[in-house]
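Shown here: the complex without one of its protein chains, the others still in place.
For clarity, chains are labelled A and B in written order, and residue numbers in each chain start from 1.
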Amino acid sequence: MTSLSTIAPAYQPGTRAARLIERNVMVYRRTWIMLVSGFFEPVFYLLAIGFGIGGLVGPILLPSGEHVSYAVFVAPGLLASSAMNGAIYDSTFNIFFKLRYAKTYDAMLSTPMAVTDVAVGEIAWALIRGTMYAVGFLVAMAFLGLIKSPLIVFAIPGAMLIGFAFAAVGMAATTWVRRWTDFDWIFVVTLPLFLFSATFYPITVYPEPLRTFVSLTPLTQGVELLRSLALGTVGPDILVHIAYLLVMGLVGLVVVDRRLARLLLK
Amino acid sequence: MATSSEPALIHARGLTKRFGAFTAVDAVDFDVAPGESFGFLGPNGAGKTSTVRMIGCVSPVTEGVLTVLGLDPAADSSRIKSRIGVVPQQDTLDMELTVRENLVIYGRYFDLSRREAGRRADELLEFVQLGERAKSQVEPLSGGMKRRLTIARSLINEPSLLLLDEPTTGLDPQARHLLWDRLYRLKQRGVTLVLTTHFMDEAEQLCDRLVVMDKAKIVAVGSPRELIEQYSTREVLELRFPADAAPTDGSIFDGVASRVEQLPDRVLLYADDGEAAAVVLHERGVRPETSLVRRSSLEDVFLRLTGRSLIE
Partner (left out) sequence: MTAALRVLEFNAMGYRRVWRGTLFSTFLSPVLFLAAMGLGLGAFVDQGGNGALGPFSYAAFLAPGLLAGQAMQTAGFESTYPIMGAIIWDRTYFGMLATPITVTGIVFGTLGWMAVRLAMVSTAFFIVMVAFGLVASPLGILSIGVGVMTGLAFAAPIMAFAATRKNDQAFSMIFRFGLTPMFLFSGTFFPIERLPARIQLLAEILPLHHGVALARHLCLGDAADRSDQVVHVVVLSAYIVAGTIAALITFRRTLVR
């Protein structure tokens, strides 16, 4: 039996995260229509708000003194907020169901999979879905003639970063959720973020000190990041936005890892 | 049976599990040898599940020594888990996948290739007689079928050690016998089985050796036969009396049996010759409603050891 250590493979935590993604792909192979349908919602919003309301608004004056159409202005904001909403959805309801009801993770942890694989795998899955939608959204923008700067291709990793930050924090929050009704609190946070994060209008609408406060909220960071890429107005601020979202996601990931270990390895 | 020349597959000394102030497993010692079938017998809450969860590396050891397959669960959980199969108390099957997909993805968690996972899945579905349900969703399966699927799932990595936590609880008699048959075949193939149960007949059917647990402690160790010989008599005379007609004076049983247990609904008399004891009591004018002589079982061992009936 002493030879067992040579039979059993050496192992690094986190490396089996891909297996969890494989499981999710298996599930969605049958319900792919659900996956595809997620692409349409942000595009509907883009049409309604960018063009419908955009026709009422008139051009938006940028800090650079340049004017852009409202649709061009609002599109990156909608991309950022849909990245947030998608990540939150994937990392809250779905995770809660698997964690508390289906006991999916309990079964996984009886295999060589470790808690870190579960945490990394679920967040990576949310990112994969989010990336697909971000690419779809950019294609829709191109068809609608809303591309202004070539830098917008970087909005795809940008949207992934927003997805990472919110998926990690959303999943961390979910580990404290006990009942479905507790999810109301998640909306208490995400709805104001969606509505007030300078998504629909320039942050200059707000008087100080409100403006500073809003600029420090996470979705505003994401919106500003994607907007500067979309409009080609990239400055050094972009590093702050990236660092902010990266730290938020990493902190969330560490919390998820610890909390899942507490919940699943009792 | 365990032979002293082989090192233990599972080795526990002073193994303890505490949840806050509550002690679920209190300094237990046991060894499981390769190839044997080892049982934890005891009522709900005795600490069986906590012990098996620690062996399965999904519950950190609070205190004491535990090695599984010669490795430390705290340091090498993934390596240990790659060589064991687990049948948890509740079937944590993946409801979003089909019967066959449940096995294939589980194989993938063990790093099997897709082809190999698929091959083993088909083989195991035949083994647990679920081949025809391969494409079915899990939800509509009966309890017995779900249990069989869970057992098939636990075998996907061809484990050298199989942990079964209450494998047949909640199943009808037919489903239980089918499961016992499959477990017996595994045992014949040389798989080491570790199971928890509160069913005496299950322990007697499946275990070479078992420990009786009660209130977080091990109260006896041995083979079913050894335990019965040590803690009971060859036969038991079971007497049932009509309501309110049970003898109030226990002295009427004096000298008839080596031990007498008066339960709420019946009286158990432990004697090597139950028939002879019945004759003596009849002469003394004892007139039970029914009278039955049977062989001693683990139920009697448990009653003797803890003073309580196992299934209350």
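Definition applied: contacts are C-beta pairs under 8 Å (C-beta built on N, C-alpha and C of every residue); 3 or more make two chains touch, one makes a residue touch a chain.
For clarity, every value in this text was computed on a predicted model and none was experimentally measured.
Novice: Using the touch definition given at the top, which of the shown chains does the missing chain touch?
Specialist: Contacts of the omitted chain with visible chains: A.
Novice: Of A:Gly145, A:Pro192 or A:Gly232, which one is in contact with the hidden chain?
Specialist: In the full complex, the listed residue that touches the missing chain is A:Pro192.
Novice: Would you write out the residues of chain A that touch the absent chain, in ascending order?
Specialist: 31, 33-34, 37-38, 40-41, 44-45, 47-49, 51-53, 55-58, 60, 70, 181, 184, 187-188, 191-192, 195-196, 200-201, 205
Operating definition for what follows: only the chains that are shown with their structure count from here on.
Novice: Roughly how far is chain A from chain B, centre to centre by C-alpha average, rounded to an integer in Å?
Specialist: Roughly 47 Å, centre to centre.
Novice: For a test of understanding, state which residues of chain B touch chain A in their complex under the given definition.
Specialist: Against chain A, the touching part of chain B is residues 6-7, 9, 19, 34, 53, 56, 58-60, 69-71, 76-83, 86, 88, 90, 92-97, 101, 105-106, 108-111, 153, 157.
Novice: Can you tell me which positions in chain A touch chain B when the two form their complex?
Specialist: 1-2, 4-5, 7-11, 13, 16, 19, 22-23, 26-27, 102-104, 106-114, 264-266
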